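The complex appears here minus one protein chain, its other protein chains still in place.
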Amino acid sequence: MSSWYEASARQRIDALTDPASFEEFIGPEDREISPHLSLFDLPEQFDDGIVVGRAKLAGKPILIAAQEGRFMGGAFGEVHGAKLTGLLRAARKLNWPVLILFDTGGVRLQEANAGEMAIAEIMREVVLARSEGVAVIGLIGGRSGCFGGGGLIAGCCSALIISEQGRLSVTGPEVIETNRGAEEFDSKDRALVWRVTGGKHRYLIGAVDRFVEDSGEAFRQAAVKALSRPAKLNIAVLEAEQKRLETRLSRFGALTEARDIWSTLGLLRPEAIPALSVDAFLAEGTAKRETADDAR
Amino acid sequence: MEKLTFQFETNRIAAGNRKQAIIGVVASGNLEILLERSLPPGQCSIEIATAAHGFGPVWEAVLSDFVSRRAAGGLKISINDGGARPDTVALRLAQGVRMIEVES
Partner (left out) sequence: MTLDEILASLFPAGHRLEIGQTILVGGADLKGHGPAHVLGVHGRAYLGVDDACTLAGRVVEIARSGDKRPILLLIDSASQRMSRRDELLGLSDYLAHLGKSLILAGAAGHRVIALLYGGSAAGAFIATALAADTLVALPGAHPEVMDLPSMARVTKLPIAVLEEKAKATPIFAPGLDNLAQTGAVFETWSPDKPLDGQLLALLARPSAADRRDTLGAERQGRPKAAAIAARIVELALAGA
């Protein structure tokens, strides 16, 4: 695979996991499609846009879920969400780590209430699994990004890996613009979108843990390393997170531009950050960024 | 959604022994194809679900061409169409058959 961004969900699983180790649960042959899309005369996909199953990563058994960002924007519908809910419940019983390959615009509007419920149920299962030490690792780098409820689930993960192409946010720029006007957020300004929601900014403010090349091999290496990160969620971790998030507000809460945040972090030429190669960006950014090491 | 079904007889059996293959994505201008090696060797069936109504004859032409060119005997083929053009359909069918021809 050349580009994670361009790849399909199945190609990403293939690139990430040990060869021939992936076994799908409720695969396309089961035809568990959405019961709701036909009301809107919308086409269905046999896996409802998410591929889940078990595999091995560097020899270790894992559970894995990959969203297909090109089907309905990778959005959470009833069946789509339930596959991930079940996977996380299984992870807690088996005590196996879970990799979530996010590629989602959020909740699927045609099934909004089911999608919203799924997000809430998934977050609960992530927290409960992690309270028992299960690692839940999120990978963000697809063309639909990780928006809305997907962003909230990501915020519950024990580690997050992002590429430059990745975006992580709650409200999408178009929705902010529709609600508050282009002056608040010009959603057509791609550079602005990436400065606010993109991988480099998220890495610098500590909203993610690792920043990688747009390739299967880079995501794979980062995922293997993330497996050995502490994953347990308890009150001490929540306290550390509380402190970290309060600090972020006091350091940057009065700033309105990403470049001002990067400048406050001590980056020498904030305007040059977007053009930096992955290696050059990591060389400068890793030492100066905010981290979440004991707090996620 | 329009549902179409086509049945073909063929004396060329799909090579390999993989039980199933899946290719493509249901997105605008694209389609997903699920191939299952589940029919008697001389038969090939193709089911399509599509939001684009009235293209029966076009599907028939593309699928007949496919069955005449490729060994597809024994395959049950199911398609969810996102509005793909005929050449994309033909491409995915060829990709799908190549996937299922692999010896596993």
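Letters A and B mark the chains in the order given here, with residues in each chain numbered from 1 onward.
Here is the rule we use: a residue touches a chain if its C-beta (ideal position, glycine included) is under 8 Å from a C-beta of that chain, and two chains touch if they have at least 3 such contacts.
Everything numeric in this text was worked out from a predicted model, so none of it was measured.
Peer 1: Just to confirm, in the complete assembly, which displayed chains does the hidden chain contact?
Peer 2: Its contacts among the visible chains are A.
Peer 1: From the listed residues A:Gly49, A:Pro97 or A:Gly115, report the one that touches the chain absent from this view.
Peer 2: Checking the options A:Gly49, A:Pro97 or A:Gly115, the one contacting the hidden chain is A:Gly115.
Peer 1: Looking at A:Ile26, A:Leu57 or A:Leu101, which makes contact with the chain not pictured?
Peer 2: Answer from the full complex: A:Ile26 touches the omitted chain.
Peer 1: Of A:Ser8, A:Gln45 or A:Thr85, which residue touches the hidden chain?
Peer 2: A:Thr85
Peer 1: Which one, A:Ala7, A:Leu99, A:Val134 or A:Cys156, makes contact with the chain that was left out?
Peer 2: If we include the chain that is not displayed, A:Cys156 is the one touching it.
Peer 1: For chain A, which residues lie in contact with the unshown chain of the complex?
Peer 2: So the residues of chain A touching the unseen chain are 23, 25-26, 32, 35-36, 39-40, 52, 54, 61, 63, 78-79, 81-83, 85-87, 89-90, 93-94, 96, 107, 109-121, 123-125, 127-128, 131, 148-149, 151-156, 168-171, 175-176, 178-180, 184-185, 196-197, 201-202, 205, 207, 233-235, 238-239, 241-242, 245-246, 248-249, 252-253, 255-258, 261.
Note that only the chains that are shown with their structure count from here on.
Peer 1: Would you mind pulling out the distance in Å between where the CA atoms of chain A average out and where those of chain B do?
Peer 2: 34
Peer 1: In the complex of these two chains, what residues of chain B are touching chain A?
Peer 2: 1, 20, 22, 25-27, 30, 32, 34, 36, 49-51, 78, 80-82
Peer 1: Any idea which chain A residues touch chain B in the complex?
Peer 2: 8, 10, 27-29, 31, 38, 41-46, 68, 70-71
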